[in-house]
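Yeah, one chain of the complex is gone here, protein chain that is, but the others are all in their spots.
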Amino acid sequence: MSHNTFGHLFRFTSWGESHGPSIGCVIDGCPPGLKLDETYIQQFLDKRRPGTSKYVTQRQEADQVKILSGVFGGKTTGTPISLRIENTDQRSRDYGDIKDVYRPGHADFTYDAKYGFRDYRGGGRSSARETAMRVAAGAVARKVLGDGVVIRGALTQIGSKMIDGENWDWDEVVKNPFFCPDKSMANEWAEYLDGIRKDGNSVGAIVEVQAEGVPAGWGAPVYGKLDTEIAAALMSINAAKGVEIGSGFATASFSGTDNADEIRMQDGKPLFLTNNAGGILGGISNGDTIVARMAIKPTSSILTPRKTITRGGKETEIRTKGRHDPCVGIRAVPVAEAMLACVLADQKLRHRGQVG
Amino acid sequence: MSHNTFGHLFRFTSWGESHGPSIGCVIDGCPPGLKLDETYIQQFLDKRRPGTSKYVTQRQEADQVKILSGVFGGKTTGTPISLRIENTDQRSRDYGDIKDVYRPGHADFTYDAKYGFRDYRGGGRSSARETAMRVAAGAVARKVLGDGVVIRGALTQIGSKMIDGENWDWDEVVKNPFFCPDKSMANEWAEYLDGIRKDGNSVGAIVEVQAEGVPAGWGAPVYGKLDTEIAAALMSINAAKGVEIGSGFATASFSGTDNADEIRMQDGKPLFLTNNAGGILGGISNGDTIVARMAIKPTSSILTPRKTITRGGKETEIRTKGRHDPCVGIRAVPVAEAMLACVLADQKLRHRGQVG
Amino acid sequence: MSHNTFGHLFRFTSWGESHGPSIGCVIDGCPPGLKLDETYIQQFLDKRRPGTSKYVTQRQEADQVKILSGVFGGKTTGTPISLRIENTDQRSRDYGDIKDVYRPGHADFTYDAKYGFRDYRGGGRSSARETAMRVAAGAVARKVLGDGVVIRGALTQIGSKMIDGENWDWDEVVKNPFFCPDKSMANEWAEYLDGIRKDGNSVGAIVEVQAEGVPAGWGAPVYGKLDTEIAAALMSINAAKGVEIGSGFATASFSGTDNADEIRMQDGKPLFLTNNAGGILGGISNGDTIVARMAIKPTSSILTPRKTITRGGKETEIRTKGRHDPCVGIRAVPVAEAMLACVLADQKLRHRGQVG
Partner (left out) sequence: MSHNTFGHLFRFTSWGESHGPSIGCVIDGCPPGLKLDETYIQQFLDKRRPGTSKYVTQRQEADQVKILSGVFGGKTTGTPISLRIENTDQRSRDYGDIKDVYRPGHADFTYDAKYGFRDYRGGGRSSARETAMRVAAGAVARKVLGDGVVIRGALTQIGSKMIDGENWDWDEVVKNPFFCPDKSMANEWAEYLDGIRKDGNSVGAIVEVQAEGVPAGWGAPVYGKLDTEIAAALMSINAAKGVEIGSGFATASFSGTDNADEIRMQDGKPLFLTNNAGGILGGISNGDTIVARMAIKPTSSILTPRKTITRGGKETEIRTKGRHDPCVGIRAVPVAEAMLACVLADQKLRHRGQVG
């Protein structure tokens, strides 16, 4: 069962609500002997942390991670790694206005339909705050993968404004608050998002993640395919509405001659002349860069009044005040990287288990 | 672990290769007392069966399913349902030309990289023949869901030719060999695919599946989300390269005011004024129609010679003869329906288990 | 995978080491709407707590449980329940004498063989301290089962001294420090254990647990049998070396006429005239009391010097000082109850999921 657990041999279970005392996760199946400390994990959390620029939520959370178990003498022991982050900014407020009203686009109605009630304090379990623990787990997953596998992500589209792939420069990603690999688009986005933010509106985005250095042979047909698990991993992220691998939806309009990546030899190894496959064939890595993309819908919390209903079934309107991300896609980049890392770490161990 | 098993409480394990004696699956966790016979399952298999029109592979397979266990007195017993289909058209042929050559776009290279060898007879385990068992499992899943849930699918795009959503008519889907809901586009596709087929080429497609009648409350945060599992289910289908829910990738360019579906009351129940969410919020069904789409890449087996390498690492070319689908997306429609049915059946039982 | 997770629909994952900052668990799949608070859980933990009598370890641990998530407004929400206990008595000491020596009967050598090193501070993850979290999870499991199912346990043997089953009185169990249901044997054990304790020795025990009120029909053939999962649950407890159901090992010498429990009707329900089956037939509950027993080996930490080896492969001797249980079987009683509760809660939900 996978309700709050992700992965198989390398797996983590997350817990916690946005307005509870803390959130955390338990990572199980991690190989022993890996160097691990809080500072290392923290650097990844800091990329996702709220309040880092005016383009993300102004909630103030230090997101300081503590390791509670599974590390001894600076190294992983092979037993469960428990991580915890205190919720420090549980701003005391009056929930009277939203307590009994379902916010459109949020999980308020569905949690109530499922469980018979809901945690109305900021979304409870459905809050994107949970993704902090994915980032923490992903940091550990990177250790499992080792330095040979490089995972990184970028934002390729905000609203209708798409980067120019020709301008892609990984060095740019860290230089702007959008994880944008296209320098000129970063400036355009800044202006564009300022407008969105001032309007109290929000906008969607597309995130791309890549993994270089994955050897050929990871993945497992037919329901444990690498792309299957990447799709699940990314779609499980809050606000995700679509996932694609390699050329993805574009392949629908390709012909067979356009699509299948031809192969040559280079330095004694297969070289794929194109990468429409996104590094995966038949659910198994082919040694080329793994490429996945996901669509993130716009934040549903906006200032414009929206038609909705109350718990009691009365029609009403709601206007969501509060400290929200004008483009939640930005902070989804480190989360997507982390989920890709977790899938790959798990598949690495499973491959090693079955094939040796 | 999920290598060849799909699902949790309602789950199936498939086995078999395209050129082995037979293929099959074992369905476990099915509730007892459901009426089930071979004729019922067969009708779904017949929709996916090869050789039904000139637009699909001419391989001749009757795909006659046999129930070997789990049904007694015409009803499911609650114990494993074993299903088997004999492979009847294992045309004896000389594989000498492809035995040691990796077909681009196929899993030949990756299976070899993973397992140290491959079954060169038609793809072995990576063959789309495996999807017959998904369709069989999906037929049983529909029984679990009951008549209140209606699952159906259609092809919305072949190559660059997209249907006009305004023309959508479910009655048309069964009247053409493409599962096309747009009558005028069906004619256009016929001509278009004739050309593709005669060129020995192939083309991609987009499949849409819908489930009506799903009650609000199915699904399970945060790694067992309904959309997460639908994404995994569809991405596990051969040739799938992308999956989206509701408005999917389009939401990337939406603003918050465009996106979140407003709610009114109708007949004492919530009515969503739009369905960008595709019937799912926070990973849980909201009672609206569940809508998912997937991109299917063009068949990689084409007549045009393609650059590739041999097992021994020599550069060469390959031209794939044989009986292939010019658009494998067509036969993916019943497969996608089946996978959606399996996800929903499993989530129904899990919801009932946890919440009662 | 089940390394540090127990259960399927109702499942928990435990973490933590005996000498780390804290231990905890995450319970997932709990139904929503159940009343739950720390005081309720605490009462079960207090039964297992060290330092409650001279017959158990003198380590001082308050074992105060905190609920960190999954409960809102005093009720379970259906999302993960995170529980934590601080380790307060991590007595600072010099481990120099045992750091590089494997204690016979402990997991020191095997953890090192598996992971390449070990946490030498009191056993680390292999410490019986982990069982506190089982007790906490079991308390929640009891809520899932409801008042209709009564789970209780007793000690039936310490060393060679067995209770007389004729004297069984559940009311006695809470009146002595041994969970002994036989008043006269409780006095005998007190004297016997005093001797063992003063000798710095230890002794084994047998624990019996029972569940009354389980309806017929829980369990799932053939690898998810109720007795299979009870066997796993009990054998996973530290120091367990044997498990039996109903008449257990005694049935080996029974004849068919002795063994099979005959059935009559009483008050419109089946009445089993004997209960050799221990309430389970074919892996499914039959409505009679479920009865299981487990053998607990003597604590391996004793004052008598024992032959052993060092990490470096040198022969040596060890004498384990410290605060140990002369009969660890005593504190295993609430742990065994908890594990039985967890198995039953999970099976209840799985049964409801599949059969409705």
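Chains: A, B and C, in written order; residue numbering restarts at 1 for each.
The rule is short, and it goes like this: contacts are C-beta pairs under 8 Å (C-beta built on N, C-alpha and C of every residue); 3 or more make two chains touch, one makes a residue touch a chain.
Predicted model only: the values in this text are computed from it and were never measured.
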* Asked: Any idea which chains on screen the missing one touches?
  -> A, B, C
* Structure fact -> Out of B:3, B:161, B:183 or B:197, the sole contact with the unshown chain comes from B:3
* Looking at A:20, A:50, A:78 or A:242, which residue reaches the missing chain? -> A:78
* Taking the full complex into account, what residues of chain A touch the chain not shown? -> 1, 8-9, 29-32, 78-79, 221, 349-350, 352-356
* Structure fact -> It is residues of chain C that touch the chain not shown, namely 1-6, 8, 14, 102-107, 109-111, 113-116, 125-126, 130, 157, 159-160, 196, 201-206, 215-225, 227-232, 234-236, 238, 240-265, 268, 270, 273, 276-278, 280-287, 295-302, 304, 306-309, 313-315, 329, 350-351, 355
* Going by the touch rule given at the top, which residues of chain B touch the chain that is not shown? -> 1, 3-5, 8-9, 11, 13-17, 20-24, 26, 28-29, 32-33, 68-70, 72-73, 75, 77-82, 114-119, 124-125
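The rule we apply is simple: only the chains that are shown with their structure count from here on.
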* Once you find the CA centre of chain A and the CA centre of chain C, what distance in Å lies between them? -> 39
* Hey, what residues on chain C touch two or more of the other chains? -> 1, 8-9, 29, 32, 78-79
